[in-house]
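Here's a structure for you.
Taken from a larger complex, these chains appear in their original positions, while the remainder are omitted.
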Amino acid sequence: MQTHRAKRVEIVIEAPLERRLTEALEKAGVTGYTILPVLGGGGRSGHWSREGQVGRSGMVAVICLIRPERLEPLLEAAFAVVERHIGVVSITDCEVLRAERF
Amino acid sequence: MDGILSLAAANLGSPIILSFVLGLSAALARSDLSVPEAAAKTLSLYLLFSIGFKGGASVAAHGLDVRLGAAVLAGVVLSFGLPFVAFGLLRVMTTLSRIDAAAVAAHYGSISIVTFVAATSVVAGRGLEAEGYMVAVAAAMEAPAILSALWIASRGGERTDAEPDLWREILLNGSIVLLIGSFAIGTITGEDGLARIESFIVAPFQGVLCLFLLDMGLVAGRGLRDQRAALRPGAVAFGVAMPLIGGTLGLGFALLIGLSQGGAALLATLAASASYIAVPAAMRVALPEANPSVYLTLSLGVTFPFNLTVGIPIYVAAATTLVGAS
């Protein structure tokens, strides 16, 4: 099957910043993203878990598939939001079906 | 004093407090008991809807008080002012950085709705009436403290991310909107409306509150367990002293305005309570460098249990004494 080279960017970010991130991505020309819930995690600021919490606490994972040439503006947009916050950004090479969608 | 003690004892033996204690102990003992996130959120929606609606229906029944405006104003002034008091205290009592101290201060200027709800139960249990519009005062007190804290932080040269969007988010945050909205619905539909949904929002209320406090105990206990490091003696002392100061100021304003005994107890409780939902979320956006484990542990792990167990009986006893004497 015909596949096309792309990048998969995964951003784990605090939930209160979700909307800010997706708006920044849209401004940077990102055409699509998928948001996954996060149950808990651990890092330099300790272990946390979503159980029993009220309010926009916790984190979410935002996944973007993009053409390789759009990576740079995406990372810059994401970084501007994530910069002062906890959370991580990772980039993986991937292939996608239906390249016209990206 | 005797009154306080017996009230405190009665309070401590109520299913509500004991449920909190159960949650707290379970978390400290590392039990895996937990309330699903969706359930906790839903219980809190229920409590907000119910308390707002009942407040509105009570306003509809008793007519609008001339003191409503004054009470809301007092709440706003308290919310603006308390962060300065808290910040000053924190700089003296603790070694927190300016930014951490500002973030903590925001929490103590704002309010905790569950503490308010618990106080309402105690007030009602003592047979006291309270002004229905106190829920509007509660809503009005949520946000101003954030402004003060950001101002304090920015004076210290701190960069704060307070874009216009943040203000919309804070002022229209879910709990304010639901509280004010259901208050309005209660006011419009009045006793008739209340009669229609009474067996949902009145009868099971105390029981739902038990489950919610079980969850609060679990969350507070988990916080205390994992973030013990954040609990320096100075900070703990602040977490107990600040509500007493806030409560005193709240009571002062209540006397000034001429609120009823119940209303005065509630305003004192609001001033004494510390936010643990709305303000933390705002701080993560606006002051991300402030350490969440400091302000969450203080607010939820120290001040909330203090108010629930010891604080509220004190505020109620003080209100009945002082307002009765006035």
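As written, the chain order gives the labels A and B, with residue 1 at the start of each chain.
Quick note on the criterion: a contact is a pair of C-beta atoms (placed from the backbone, for glycine too) under 8 Å apart; a residue touches a chain by one contact, two chains touch by 3 or more.
Just so it is clear, the model here is predicted, and its values are computed rather than measured.
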- Query: Can you write the complex as a formula in the shown labels?
  - Reply: A x3, B x3
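Operating definition for what follows: only the chains that are shown with their structure count from here on.
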- Message: Taking the mean of the CA coordinates per chain, how far is subunit A from subunit B in Å?
- Response: 34
- Item | subunit A contact footprint on subunit B (complex, rising order) | 34-37, 40-41, 44, 161, 165, 215, 218-219, 222, 226-227, 277-278, 280-282, 284-285, 288-289, 291-293
- Would you pull the subunit A residues touching subunit B in the complex into a rising list? 14, 16-17, 20, 45-57, 84-86
